[in-house]
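For this view, one protein chain was removed and the others were kept in their places.
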Amino acid sequence: MSFNSFGRILRYTSWGESHGLSIGCVIDGVPPLIAISKEEIQQDIERRRSALSRHTSQRKERDRVEILSGVFEGKTTGTPIALEIINEDARSKDYANIAKVYRPGHADYVTERKYGIRDWRGGGRASARETVMRVAAGAIARKILGEKVVIRAALSQIGKIKVDEKRWSWEDCHVDNLFCPDKETLTLWQKNLDEARRKGVSLGGRIKAQACGIPVGWGAPLYGKLDADLAAAMMGINAVKAIEIGAGFGVVERDGLENADEMLEGSGGEKKYSSEPQFVTNNAGGIIGGISTGQDISFSLAVKPTSSIRKSLRTIDVDGKASTVETLGRHDPCVAIRAVPIVEAMLALVLADHKLLHRAQCG
Amino acid sequence: MSFNSFGRILRYTSWGESHGLSIGCVIDGVPPLIAISKEEIQQDIERRRSALSRHTSQRKERDRVEILSGVFEGKTTGTPIALEIINEDARSKDYANIAKVYRPGHADYVTERKYGIRDWRGGGRASARETVMRVAAGAIARKILGEKVVIRAALSQIGKIKVDEKRWSWEDCHVDNLFCPDKETLTLWQKNLDEARRKGVSLGGRIKAQACGIPVGWGAPLYGKLDADLAAAMMGINAVKAIEIGAGFGVVERDGLENADEMLEGSGGEKKYSSEPQFVTNNAGGIIGGISTGQDISFSLAVKPTSSIRKSLRTIDVDGKASTVETLGRHDPCVAIRAVPIVEAMLALVLADHKLLHRAQCG
Amino acid sequence: MSFNSFGRILRYTSWGESHGLSIGCVIDGVPPLIAISKEEIQQDIERRRSALSRHTSQRKERDRVEILSGVFEGKTTGTPIALEIINEDARSKDYANIAKVYRPGHADYVTERKYGIRDWRGGGRASARETVMRVAAGAIARKILGEKVVIRAALSQIGKIKVDEKRWSWEDCHVDNLFCPDKETLTLWQKNLDEARRKGVSLGGRIKAQACGIPVGWGAPLYGKLDADLAAAMMGINAVKAIEIGAGFGVVERDGLENADEMLEGSGGEKKYSSEPQFVTNNAGGIIGGISTGQDISFSLAVKPTSSIRKSLRTIDVDGKASTVETLGRHDPCVAIRAVPIVEAMLALVLADHKLLHRAQCG
Partner (left out) sequence: MSFNSFGRILRYTSWGESHGLSIGCVIDGVPPLIAISKEEIQQDIERRRSALSRHTSQRKERDRVEILSGVFEGKTTGTPIALEIINEDARSKDYANIAKVYRPGHADYVTERKYGIRDWRGGGRASARETVMRVAAGAIARKILGEKVVIRAALSQIGKIKVDEKRWSWEDCHVDNLFCPDKETLTLWQKNLDEARRKGVSLGGRIKAQACGIPVGWGAPLYGKLDADLAAAMMGINAVKAIEIGAGFGVVERDGLENADEMLEGSGGEKKYSSEPQFVTNNAGGIIGGISTGQDISFSLAVKPTSSIRKSLRTIDVDGKASTVETLGRHDPCVAIRAVPIVEAMLALVLADHKLLHRAQCG
C-alpha cells in the first residue's frame, strides 16, 4: 500500500529528496543468479545524464551508483538490491526564493497544503532527480527480461515539429541525438530548442516507446492489466500528462473494421503454435484485454514543457499573498529529452514484474 | 497483489464471468455509519442498463443487485460489503462459434494462450458484464466522497463527430441522450449510429470526465500519484486505449508560458487560506505532482469501436488454423456510450480511496 | 492492504456476517487447469459441519456451497473463484439480549467502540460462521499443493487431559472422534465435555498440525517468512491465543546443543541432492530462517474456551451501565474441536501461496 513503491512481485521502493544526503532505491523480488555489475547500471545512468548536458539543466553530479546489497560475487542473490547515489552538488544552491513562493506548475503548493511542510531545496521529493533511481532499477529489470526482449523509446515530437514516420530509424536514435530517430528533424529541433532557451521558455514533447519480444500471455484480465500498469507507470513520470496505447486516441475516429487486428495462421508447421500466428495490424499496441498478444507493445506519451521558465509568472507566496516568480539562471528547455531513458526504465520494470507474475500463476 | 482487485485502502475485488451463476464484488475498507440502500445502488445500475437499450447490445437482464453483507439497518458497518447480481440470461445463448474460433480484438486468443483454458461463453471474465459491479461499487464510493463532490462524465465525440465545446451543457447530458452534452450533436450521432448498425460496423468514442469539489492535497508525490491511479483505473476499463489529463497531448505543442497555470491570491480575507487561491487556468487538469490542486479534476479518454462487428474477419481457430469469424445478430455500435457510467464509477472509487489514504497519513 | 483478505499471490477475500444473506469468499490467483468440483469442496465443509454436531453449537444449516465463478467445465480458469453459502437459518433467532449488552470475551464491545455500529445478530462479522469459507478455500489450496503434500491437524489436549504422544495415531484421528488421535483419550474427553456442558462452562484445547511433503525452499528470509505468515494465519482464527512452531516454548529451557538439528548426508547417490540430506531432529518444526527445510512443518496452538457460557457474567450494556449476561440454550463446550479443519485450511492456504511465490521469484 506504500506511497513510494510500485510493482507487485518485482517491487521498487525509492527514497530521497533533491538535496538530501542521498537518493536510492530498493528493488525487491529480483530472481537469484542474474549477473549484474554496477558498471552496467552506471551505463544507463550515464545515458540519462548525457541527456541533461547541452539542452537540459545544469546540475553537476557525478552520479556514481553503488550496489549496497543483494549482489554477491557478481550475481543477484534473491535478497533486496539497494542502489544509492550520494548527492554531491546538494549544498551549494540558493533556493531562497522557492522557499517563500510557490512556482506555478510545480508541486510546491500542493506539497505544502498536503503535508503542512515542504523540503523546498531543489523541489525536494518532487524533483526529477529521483528518476535517476528508476533508470538504475530499469537496468536490473532489463536483465530479468533477458536479451531477447528489446526495450526502446524515442522522441517523436518537440513542440510543433514531428518526426516524419517514414524516415524513422531506431538506429539513429541515441542520446547524443536527443533521442531523435531522424537526422533531418534533429536539426530543426536543435534550432527550436536554442530559440526557446533564448526566449526563456520551454517546449513540450512526445515520446514513443516499444517493447519487442514479449511473449503472448503476460498481464491479467481485469485489475492486473498490463496496459493499466503501464499507464500508471508512465503517468507517474514527472511532467507526463497523457498516454495512448497502440492506435490510442486514433481509435475514436475509426470504425470497428478499420480497427480490427485480424490474425493469420502461423507459417511454421504442423504443431499448434509451433509458429506463432501473425497479426495483420497492431492497432492494439500489443495488448488486448490486459494481456500481451505477442506483438510489439507500443505506446506514446505527452511530456509537458517544464514549468521552470525565465518569465515572470503570477503566483502566491506561502502566506497566500499575491506574488510573482521567475526561474533564474540557465534552464531546461525540454524535459521530454531526459524522460526518454526513464520511460524505457519504467517499461522494463512493469514488464519484468509481469513476467514474474505470469510465472507465479501459470508456471 | 491480487489480479482482480484495485484500490489501496478502499479495496474492490470482483468475481464473475459473463455466464457464471452470478457476478459480484466485495468492497473492503468502507467507513462505517454511511447510509446506503440497495435502491440507491440499483439506480446507478439502471443508468448503465439504460445505456444498453437502443444503441447497445441486447442482453435481457433485470440486473437486480443484492447487498450480501456489510450493511446493517441501512448503514455501513465497516465490514466488507458484498454486492451480487444473479446472471439470469446466461444459459440461452449459443456461443459455439466463439468456442472454436478467436474473435479479433477480443481477449479470446490471449486468454487461451495465457491460461490454456477459456470460458468462452459470452466472453467469460473479459466480458464487459463485469463492469456492472464497478458501477454498483461506484455508488458506494460516491457516498464516501459526500455530497459536495460532483462526479460526472459525458461523451464528447462519436466517430468523427465532436461536440462543440461552446454548446456544452452538463444539464443536457444524461443517459437518454446517449450522455451527449449537446442536443444538436445528438441528432448527428443518432444518424451515424443507425448507419453504422446498418453497415454492421461499430464506432469509437471519446469520453470527458470531471470531479468537482475535491480539496487540495489528495494523492502522493511519486507512486501513490492520483493521476497514475486514475490512469490505471481508466485504462483498466474494457476498450479504453488512451487517457489524457488536463491539456493532455495538447501540452506537446505548447510552450511553458502557455501551459503555466498561474495562481492568484484568494479573495476571502486575512487568514491564510481563509479563501482558496485561484488558478487562472487548469491545464494541469486538477493534479500537479500527483496531488490534487483543488481545481476540477478533468480528463478525457478514448474508447475503441467494439470488435464485435457484422463483417467477416480473418482469424485463426483454436488449433491455430486459418478461419474467419463474424458477429451475428444485433450488435453494439458504440461501446463508449455504456462506458460513461463506468468511467464515473471508477473515478469515484479512485477518489474515495485517496480520501481515506490522505486521512490515514495526514489526519 | 485489505482488512478482509490474506495471502500474497493466492489471495483470499471473504464477506459475510452470521445473519446476512450469504457468506462467501473470492480466491484470486489460482493457477488454471486444476480439476475441482463443488462436491470436493462440500466434503471439507461437511467435515467441519460434523464437528459441530454433538459437542458443538446447534445452528441448523445445510451449508451448500456454490462455485459462482472461476471454474469452467470442471477446471479452474485462472480467474477469481467465488464460493458462496446462503444463510438459511439466519432469520429465526432472537438475539435481543446481545443487541443491548456486551458479552465478555466476545467482539461485541470492541466492534461497537471501533465502528460505532454493530451487526449484533449472531455475532455479525466476528462470528465463527465465516470460517466455513476458509475451509472451502482450503479445499482449493490443497489442490494447488498437489497430492504429495499432506496437511493434517488433530486435537492434542482438551482442558487438562493431554493425548499421550506414544499412543498418537493419525489414522484414528477423524471428525467422528473429535479429531482425537488416541481412542483411550477420547473416552476421557467425552466425559469431560459432557460434564462441562452440564455445568454450563466451556473448555480450552490444543491443536497440533503438520504439513508433510513440503520441499526445501519455500518462504523468504525476512518479511515473507513462512513461519511469520503461518503465525498470522493461525492467530487470525477465532479464539486462538498462542502458537508455537517446532519445539516452540520448549526452546527456552534448552541449550544450543540440545536444540541443534544436525544434518546427515543423503543416502542416495553421487549427484548433489540426488537424495535429500537427513535431519537428525526437527526442533525447528520444518522452518529455519523463514524458509522450509524439507522436514515436516509442525506447530501447535491454543484455543480458548468459548466465551459463551451458561453462567451469569458481569458486563456493561451499550449505554456503558453495569449489567450481566448469560448465554442461554445449548452451547458449545469446546470450540477447539471445530477449529481443527480450519487450521488445516489455513495451513493449506499459506503453503499454496508460498508455493506460487517461490515459483515467481525462483522459477
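List of remarks:
Labels A, B and C are assigned to the chains in the order they are written; within every chain, residues are numbered from 1.
The criterion applied here is as follows: contacts are C-beta pairs under 8 Å (C-beta built on N, C-alpha and C of every residue); 3 or more make two chains touch, one makes a residue touch a chain.
None of these values were measured; they are calculated from a predicted model.
The hidden chain makes contact, of the residues B:32, B:116 or B:200, with B:32. Only one of A:20, A:105 or A:277 touches the chain withheld from this view, namely A:20. Although one chain is not displayed, its contacts with subunit A can still be listed: residues 1-5, 8-9, 11, 13-17, 20-24, 26, 28-29, 32-33, 66-70, 72, 75-82, 84, 114-119, 124-125.
Take subunit B: the residues that touch the chain left off the picture are 1, 9, 29-32, 78-79, 221, 356-357, 359-363. Although one chain is not displayed, subunit C still touches it through residues 1-6, 8-9, 14, 102, 104-107, 109-111, 113-116, 125-126, 130, 157, 159-160, 196, 201-206, 216-225, 227-236, 238, 241-257, 259-266, 272-273, 277, 280, 283-285, 288-294, 302-309, 311, 313-316, 319-322, 357-358, 361-362.
Operating definition for what follows: only the chains that are shown with their structure count from here on.
Taking the mean of the C-alpha atoms as each chain's centre, subunit A and subunit B sit 26 Å apart.
One simple way to say how far apart two chains are is to compare their mean CA positions; for subunit A and subunit C this gives 45 Å.
Shared interface positions of subunit B, i.e. residues touching 2 or more other chains, are given as 1-5, 8-9, 14, 114-116, 125.
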